[in-house]
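Provided herewith is a single structure, encoded as structure tokens, for subsequent inquiry.
With one protein chain removed, the remaining protein chains of the complex are shown where they sit.
Going in written order, the chains are labelled A, B and C, and every chain counts its residues from 1.
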């Protein structure tokens, strides 16, 4: 029988992922936040850096102390930069805590690939092997049995949910997948830089890390696993002058004659028990605002008979389904609760 | 004893106020939406016009039929344009429904003033007299006893909550009040126009209706009532290139030596039992994003000893505290429920 | 010998293309605007609708009268909606006027294709045959000899300049071209609609007309002509929440081993005498703000050895190089003037 209550700590509470966990968990009936943790600002009220939390969470930020966390909490969300989680998470697991890790440190099963793409030392191999990749709509069953989840990246979430049903059905050619991805600027985090300086990115649209984004091996790892073939993708990332939202526009050659209606039925069937995937009707494609502030992933299709290709369009809120929301969805699954518990936020529109 | 459940209908469900009522009420434990109503689009699924509601509310839009509403619902939110509510609300009340009206039709107690500022025929005098002005933090006690609430305007809400405590305390000169107000573009509604055309208002900041906004008499009516003196204000409205948020920057001559700390204490005391007003600490002023998506009104102060004036800065989300959120707050008070029931949304940040 | 002066009229002076022609031509040493024309607002000062032109152009809008235009002007820019130019341009040519047409009516050489994609009656076949497609960097020599130019579309300009050198060199596979295009909202024109309503598209990113945009046949016509093979492309258009700018992100399979440096040299050589194409250095991709307000088209490359594909990124200001600027560039070429005369605007940054 599922437990009815859990105490959680959030490491990285001064980043956007951490603060979004706080926002969402305020509405979760079974969760109590017992510690908000920041390595850089411990001792000061969290509302000093985030005045929107005034009167909502009056707690001071705690420092990073695994033993203390183990006393105060049952589960830790680590919304920490890459390289930090690799070292911290083993200590938390050792201390008997459950962990949902939002960094990218435990997503790639191949430590060498991690070191190549992330430029950090790979985590301990045993711990890495124990991490379950928490793409809930695909691996929800595996998540139910474990204590340590590696939460997927924002781009991979939108992309994988958009590609897997067609790839598994054998409808698209795994060697011809091109992914043109776009993200709001919050995806770059709260650290200041010229790229995220308002006057530089406002009224601007730019590509970055073309063919070099660390989410590429994560996408390829999952697509290869799901299709049983080695999949290599072309993947471009762009910054959109808006705060929240990701769209993946994905192109693939068709391996047969499939109509848009065929795709819609395939995906609706595939996701029929998943509350957070919504498949659009024929001729309608989702826009990022239609999922903003919510945990939904919305998907639409265009089949081009002239070129024999399908275009799949998938959108999420990068901070929710692409980070904090999916982390809570994983928590729900780990605890044996309903997947959408405390997460049924209606998108904020307009 | 308070009832534990209510059925509501929403007239104007294809406008931003109506659709925000739907978003917020999804999280209200005691409310069931039994009809979403639009005079222009009845018969089609509401998610056709608002795809973000896909799978959330599967209902078709109903037409405007008071008798039918009376069968289906106990209370109606009328999020209708000015001039429409004036005619519709009397029929709803007649049919035995409770009403929270979000239009401006029942705010001005003086029908002639209404006709001058709104350019519509004034509502029936008896019905007008029966409307209680639902500025919850000021008139919360009156709201508890009635069936018909006139929900305040967005600018008046931010402005009045920022001025009333100082005015009632006799700290500021009622003859010298200047209000410089700024609103996000959603305040102009969903009807298209050149002013709200993206390329015209993006990267633009503009004043409009200077000295002529219909919220002026509403503000003056309440300030006069609260101060016991006839108050006339200078009031300027501006459009900010953002979707949500209102800031009122208010200036008034001081009638004595009061420090910023004095103001903070006065306001914290005044609002001490009101969950949705947050008074900032000395030297800190609220910004609109800090209340976005929530029902909060945040207030800060600057006292200028050089000029003997106080500057009060008050922010709200115009669609929530300035419209749908406050309407639900009024519903809670009318029903004898806790003021914040189903409304304790953490601001969406960033 | 080139003439030193020309009188021009602008039809469609109340649209964004027309008003940008006015802005740019204020700085042209050889051009005098002798008539600004609008079918809908004739008789009123142009600054009534465009206050930014106060004191700059004091002229009243004229009506659409070919005979009058022929008296006042030597050349007409027709910045008119599709379907209007098809009927108007023949009358202007008949009256002895030179014409640069900014609508799409004379771009497709195949009248049946025009009718299929534009849903209007095709223009007169002889007039259509006489139109020269004014993509200056590709067809500059042809433009020098004619009186009637069809100005390219905004998406085709960014796309074709990015693809033609590689396609002509035989470096990329013409059957595998995928174009993911993004545009600022000004591209949708000044007519109001829900899609361009501020609160709907701000903080939103959306795809539209997927596989159905009328610029597809224009792109294919030119690519086919340049490559000598029938080219069919997959082409997706998206709206970016910003006012100006287009980016085309283009994907194609490589037909050999070519490095990014190879592409850079190829393109720099190809465009070496063209003042408005700038090829970025290795590892650097252009962003839309870097060309904003100017007539530049900036291009960058990424070669992915893992997948054997090249990604070409091309940006323009849709209102300048994608419309009014290129129209003036065509005027310069038609008149035998220097291509960049009066057009050497530095991008507005930030």
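Following the convention adopted for this analysis, a residue touches a chain if its C-beta (ideal position, glycine included) is under 8 Å from a C-beta of that chain, and two chains touch if they have at least 3 such contacts.
In this text, all values refer to a predicted model and were calculated from it rather than measured experimentally.
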(message) So there's a chain missing from this view; which of the remaining chains does it actually touch?
(response) A, B, C
(message) Going by the contact rule already stated, which one of A:142, A:175, A:196 or A:340 would touch the omitted chain in the full complex?
(response) A:196
(message) In the whole complex, not just what's shown, which of C:62, C:180 or C:203 touches the removed chain?
(response) C:203
(message) For the chain left out of this view, which of B:38, B:196 or B:243 touches it?
(response) B:243
(request) Determine and list the chain C residues touching the chain excluded from the picture. (result) 16, 19, 22-23, 26-27, 50-56, 186, 203, 243-244, 278, 280, 284, 286-287, 289-294, 298, 344-350
(request) Could you please point out the chain B residues that touch the chain left off the display? (result) 178, 180, 182, 184, 199-200, 202-208, 210-211, 232-234, 236, 238, 240-245, 247, 249, 251, 285, 287-289, 292, 300, 302, 304, 306-307, 309, 311, 313, 315, 350
(message) Suppose we count only contacts with the excluded chain; which residues of chain A make the list?
(response) 16, 184-186, 188, 190, 192-194, 196-203, 241-243
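The rule is short, and it goes like this: only the chains that are shown with their structure count from here on.
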(message) Show me the overlap between the contact partners of chain A and those of chain B.
(response) C
(message) I want to confirm something about chain A and chain C. Since they are copies of the same sequence, is their interface symmetric in residue numbering (over half shared, so same) or not (under half, so different)?
(response) same
(request) Averaging only over C-alpha atoms, locate the centres of chain A and chain C and give their separation in whole Å. (result) 39
(message) Touching at least two other chains at once: which residues of chain C meet that condition?
(response) 184, 199-200, 202-203, 241-243
